[in-house]
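A quick write-up on the structure given underneath.
Of the protein chains in this complex, one is absent; all others appear in place.
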Amino acid sequence: MLNFNTTIIDTKEYSEIEISVIEPILKINLRGKNRDFITKIGKELSIITPIDPNTSSSNEKLNLLWLSPDEWLLYSNDKIDIKDVNSLEDKLFREISKVKLGSVTNVSDHWIMINLNGTKIFELLSTGCPFNFNNFKNSKGAVAQTLINHIDVIIHNKNFNDLNLFVRRSFSSHLWSWMNDSARFI
Amino acid sequence: MSKDLRITNSKFIDQTSRISFKFDGKNLYGFKGDTLASALLANNIHLVGRSFKYHRPRGIMACGSEEPNAIVQVGNDTSMTEPNTRATEIELYEGLEASSQNCWPSVNFDLGAVNNFFSPLIPAAFYYKTFMWPANFWKLYEYFIRKSAGLGKSPTEPDKDIYDHRYLHCDVLIVGGGISGIMAAKTAAKNNLNTVLIDDKNILGGTTLFQENECFKINNSYSNEWLKKEIESLNSLKNLTIKTRTSLAAYHSYNYLLARENLTDHLDLDEKKNKIRQRLWKIRAKKVIIATGAMERPLIFNNNDRPGVILSSSIKKYIDFYGVKCGQKISLFTNNDSAYETAISLNKCGVSVNSVVDIRDKTNSLIVKHAEKLGIKVHWKSTVVNTNGYKKINSIEIMKLSDDGTNVIEKKINEECDCLGISGGWTPRVHLFTQSGGKLKFRDEDNVFVPDKSDLDQISIGSCNGDFGLDDVIKNTVNLINKFLKINNNDYENLEIISSKEIDKKNIWLLPSDKPLGKTKPFLDFQNDSTANDIKLALREGFKSIEHVKRYTTTGMATDQGKLSNMHALGIIAETAGVKMGELGTTTFRPPYTPLTFGAIVGRNVGEFFDITRKTPMHDWHVENKAEFENVGQWKRAWYYPKDNENMHEAVQRESKAARDSAGILDASTLGKIDIQGSDASEFLNRVYTNAWSKLEIGKCRYGLMLNEDGMVYDDGVTTRLSENHYLMTTTTGGAANVLSKLEDYLQTEWPELDVYLTSVTDHYGTVSICGPNSKKILSKVIPDLDLSDKEFPHMTFKSVLIDNIKCRVMRISFTGEHSYEINIQSSYAKSVWEKCFKAGKEFNITPYGTETMHLLRAEKGFIIAGQDTDGTMTPIDLQMDWIISKKKYDFIGKRSLYRSDTIREDRKQLVGLLTDDPNEILEEGAQIVAETDKQPVEMLGHVTSSYFSPNLNKSIALAVVKNGKKLMGQKLFVPMKNKTINVTITDTVFLDKENKRLNA
Amino acid sequence: MKNKYSIFSLIKNAFSYHENWQRAWRDPEPKKEYDAIIIGGGGHGLATAFYLAKKHNMTNVAVVEKGWIGGGNTGRNTTIIRSNYLWDASAGLYDHALKIWEGLSQELNYNVMFSQRGVMNLAHNLQDVRDLKRRTHANRLNGIDAVWLNTDEVKKFCPIINTSPNIRYPVLGGTLQKRAGTARHDAVAWGYARGADAMGVDIIQNCEVKGIKRNADSVEGIETTKGFIKTKKIGVVAAGHSSVIANMVDLKLPLESKPLQALVSEPVKPIIDTVVMSNAVHAYVSQSDKGELVIGAGTDAYVSYTQRGSHDVVEGTLKAILELYPIFSRMKMLRQWGGIVDICPDASPIISKTHVKGLYFNCGWGTGGFKATPGSGDLFAHTIANDEPHKLNADFNINRFVSGDLVDEHGAAAVAH
Partner (left out) sequence: MFLINCPYCGERDQSEFSAGGEAHIIRPKQPTELSDDQWAEYLFMRKNIKGIQFERWNHAHGCRKWFNMVRDTSNDKIHAVYKMGEKPPIK
């Protein structure tokens, strides 16, 4: 049996900040331009496809993040079994890519999901992120693609002071230690 | 500490807590609230440094960031010492050690002072006119010049302190916590604007904080008392953030500002450790309000640089704020009213004021009258023509001014004093405004530059906007803020204000003397030792623009950036050249406003965080197995795996041999991988690669070469057709990011009509590459139910399979020329698959190999590495890869460039193989290749791009690019090294297995 | 030359309180016509005029400058001078310049403080090593004094460099050119101006070129803020503004003008006695005679004529400085500024005729023009005087961008600064 390794399996706590890696999480990249594509994924996932920039929509299982006018990131709320990832990927691929509506790509291991929790997480982010969180903070579901200390990240405002942050796997251990180093000084 | 210099009634100095410190090795003490400067003055120490050029004794002259003289070396720990620090800005702390700079052996006895006697020989820019003979002696002259130049000493050990960054976004940023800044902050915050107020001092209030004077009252209380209440009221405002000890360093366009917050510099030595020393705030403000105040100007006259000559307003701060007398017998010299405030403060504290020398005719503003009531003597229409004393001023010479102010008349009066306060009027601090691109206008009546136009959403208020009277400051501040923030209810309307108004103004940039100018030393730039004479010399020699004069005389280029000298330099230029100052313009003020430590600018991105480190899924395995790593871009790649105490060569020889004899395993996860989907995917590939793709069967792989539009090889890799409209493209490790964005660029801008979607999956897949004659056996153990027969699974095809129910893609492709497979699997399982392969390969002595061996193996087969065998100047034809250029395709990226007159030339540099006559001689990569050995300089035909000793061929092999190489097969050439010449022969680029038998072995 | 400079002239003038020094150059009004006009009063332009007069007896020449001479990139660069370039053409060009530098103070009777304290280029990865070794070999065969240093030798030559193998990108070695070094930038402009002026060249400051008058195939003169000036030969040496001039005659150049930033620290006693450049850990540093650390930052990626760049560039540069010199963390940035550099796609300059008769361009020096000043002036003067390039600048013609025969220096990973 092959065993599963993620880059970091850890949770760190600081004053009013908790940082933890949550894996395995399903992540599927969806791309498409036309209306049918939008409605199709909505139907397949029973979720409204967010078409407003920097927004997302969710149901009890899944979150769908707007990444660009023709790109979305789908991810699961909870840890998930690989079989379920595969079947959902196959299903979507059949329904979308095969019929030339767009593209469906499994990126579950392309991204690592880091959860940030606590009242001081935005201070933590401000140590290396030029993004203006003043409004983002208070808008549940908001999505931001930006940089943290030169590393690309996708930030999903899951809940009040509860963020999911996505970073490319090969960068994740570097970002992890940088964030933990930052947290010492908050 | 000479008791009598410290008075006891200061509210700002805590005389109950004594702080001991060291200056020039002497143990001294001051109190909490002191700066190093105030403490030194309280200890009757004025002489703190020597000037840059003449090494003249210099003393404390100001009380803030404009201080030109009192710059000291703080600390003597080799890693923590800090040069060129202003004594006027150092808050006193327990354990502080400071020392004078630029003097030897000591500030009191400085050998450099001989320069002062040579000063007639070394006017401005003298060095351009001499040191030219004998020609080769400059090195020697320079050595001494360098030794005598420079101020403090750099640390010689790494800094132990920590620096940090923060981003901050706000509605309103207010720079400066003086009276107008505080009014602005309160108003903005009360109107629900997210407001930030910063001030470089440790407490708010500016100079009004200690302005306790009959002539300046607000609502019937002293202005300082009124302000104190206002400051207290700020604490209740929830959307106001106040940052003290924070100085604005730079104001860039788009209201992007940098501010440095000092967090530990004021703490006792033992409290500093493991804390952030300085934090750089990167501020984005919707609106900026500049309230940075004004600086007092000196006056320019003979020997105006002696220790004890201090700006009048600084004397006032030292007495009113720090409770320190700058002297016992103080004289004042002014061209405006503010010196009288100083006189009154001194008088109040029982310091005898000899007299005020005022260049104006008698004036009777409120404050002057008040001063005279107190019996303070005034020399009207007079000037100081000289000061006496060496290490400290001991007397001044006063003369009457002629009516036009150009001459001195009547007899000289000598006045003893131990301190001279000078006031040349005020200069608004417009530095930040101009940094941000704002344009200034010149106000003739009082000779000041004030803010005029700006493209940014900002205003200047208070004295930095040219309002100097208390009533003007308050009135205009209220109006400006209301307009700027678009509000109408303002607490500060209809305040009752008493404020002395300056009636008479008079200004003389260079005061007349009884001596000829040449015999005097009227200093402008105290730190760089430039005088009015130097300015005039520059003009005389034809240096007319302010920038020329500044550079020729170095005026304004010292560590104070000319805060005190710029205006006078301009004034004297204007006077001498007979132009209006307004037309002359100013020099550009460049960031930072005050010098900024490199540490603060860099923050925590040092050491491990200097740059990102990217790791593959198998990284830990490589570490456990003692791999040496190579940096490839930001990736850490296994370079080779030394056994016992093998060196790199030995390890690589072993790995290479094993890979060909039995089996090798390589971590190829860093290769870029792009998932391509869409009905036009094939057409897209046709356009980006040089070869044709439409006919590639599903399940097959193909090698592709990507060019730049200039026709030069850009990247390469194998692309696999997974299904009708689905491809997986691989790129080089270094090229991954650029290739993806380049392809996105073409899709979005040039070919929007194509139905193609790209998604990077570089990090999603780990890639295990196993090669060698036994790779097939190994794979069959790892994936038993996969038919590996050449018929079912031939070279350049792929299979989608499951390993323990985990999907993966196995490509049968080869970068080594061996029978080999690449397993692509989700990164989470890649390490596990790697270990599985390794275990399965044990019996075949499977050998992990790194990038170095990979390079050797591919070189044996003559496969290129883009970036090593190509350098941005090689076309596919140059690489002898004509076969990969589709003749049928109408167009692809870079095609047209291949047919330019110089790119189709036959005699370009072309990739060839090289063999050394001596098979054990390994060529140096980068070595040049020539046809003749006896000429110098000699034409270079090309160079060695790759070179190795091949254990499999048991001889050295090399790839090279050689002019006209294709035609030179078998030709003997030379590789000239420093101490020998190596004979080589041009060969084919494929050294091993030309028939590709091993691929199916 | 009128009032020759020397220690004796200084002593002599000391007695008259330096009140008898003559002007370094006149301040003439433009004549009606010149035999040649140089547009741009920077180092390159003034040098061109100087050599037109000195070597080609063309003294009826004017240099027109929009602002003040030497106020552009000449006075804004980090003054690094070296000739260890890869390609023969570049090596020939830059070493020609270096040879002139070696006697320039005497030639101009103006101390340009050319200080040959060596320039070191560091390697931080295996490809760096290959590229730098390749350059060193090429240099040696071109008769240029460049040697390869291993890490210990690097440390020995510049002890304050952090050569620990444990840093992110360890120093794997480097090349050293001992004849290379720095010079005093202002002095170069002023020295050439004084020299040219003495031979009769008119240096006309505050004179902006508004247009170029031409007939079907050749130039007739320039329109300026000081009126029309007639001439048959125009040499454009306008650096960042080259395209602005080119657009006046509907000529497009393969140039982009971008902000290049530099900074100096506060002065300190001697701490680094050479010039160190690094490409991979992008930073270069030297110490001025005044004691300031002179540090070059990179260029921004966008076109701008503002002489300002973005802060990220400065931050990135100092980050690299602290990686290589952790002892500088407490040093303070005193001044930061920007220049506008005109960059060619192949990071090599253009010294060339154009299809318009009598119109010549000297541009595209990118971040590395200062070092070439004397050579560039000499070769451009030759090109203008003879209407033919000198063999040393023949390869730097505009046509190479059409034929594809580029002199690709960054392709060859040479640091262009």
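Order as written gives the chain letters A, B and C; numbering starts at 1 within each chain.
The working rule: contacts are C-beta pairs under 8 Å (C-beta built on N, C-alpha and C of every residue); 3 or more make two chains touch, one makes a residue touch a chain.
What you see is a predicted model, and the numbers here were worked out from it, not measured in a lab.
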| item | value |
| --- | --- |
| Contact set of the excluded chain (shown chains only) | A, B, C |
| Contact partner of the left-out chain, one of C:233, C:308, C:332 or C:410 | C:308 |
| Of B:14, B:271, B:410 or B:709, the one touching the omitted chain in the full complex | B:709 |
| Chain not shown: contacting residue from B:452, B:744, B:792 or B:907 | B:744 |
| Absent-chain interface as seen on subunit C, which is shown | 241, 243-244, 247, 252-257, 300-306, 308, 310-312, 342, 345, 401-404 |
| Interface residues of subunit B (partner: the chain not displayed) | 252-256, 284, 437, 455, 709-710, 741, 744-745, 748-750, 752, 890-891, 895-897, 899-901 |
| Hidden partner chain, residues of subunit A it touches | 53-54, 67-69, 71, 130-132, 145-147, 152 |
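Assume only the chains that are shown with their structure count from here on.
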| item | value |
| --- | --- |
| Geometric centre distance via CA averages, subunit C-subunit A, whole Å | 49 |
| Centre distance in Å when subunit A and subunit B are each reduced to the mean of their C-alpha atoms | 34 |
| Multi-chain contact residues (two or more partners), subunit A | none |
| In subunit B, residues with contacts to at least two other chains | 282, 605, 608, 613 |
| Complex contacts: residues of subunit C adjacent to subunit B | 5-7, 9-11, 14, 16-19, 21-27, 67-68, 71, 75, 88, 103, 105-106, 109-111, 113-116, 124-127, 129-138, 140-143, 160, 167-169, 184, 186-187, 190-191, 205, 265-271, 287, 289-291, 308, 310-311, 314-315, 318-323, 326-337, 345, 400, 402-406, 408, 410-413 |
| Residue numbers on subunit B that touch subunit C, as the complex places them | 79-84, 120-123, 126-133, 135, 138-139, 142, 145-147, 149-159, 161, 163, 250, 252-253, 256, 258, 282, 516-519, 533, 537, 540-545, 547-548, 551-552, 554, 557, 559, 561, 590-592, 595-599, 601-602, 605-608, 610-611, 613, 630-632, 710-712, 867-868, 871-873, 897, 900-903, 924-928, 930, 936-940, 943, 945, 976-978 |
| Subunit A to subunit B touching residues, read off their complex | 1-7, 23-24, 29, 31-32, 70, 82-83, 86, 97, 100, 102-111, 126-134, 149-151, 168-171, 173-174, 177-178, 181-182, 185 |
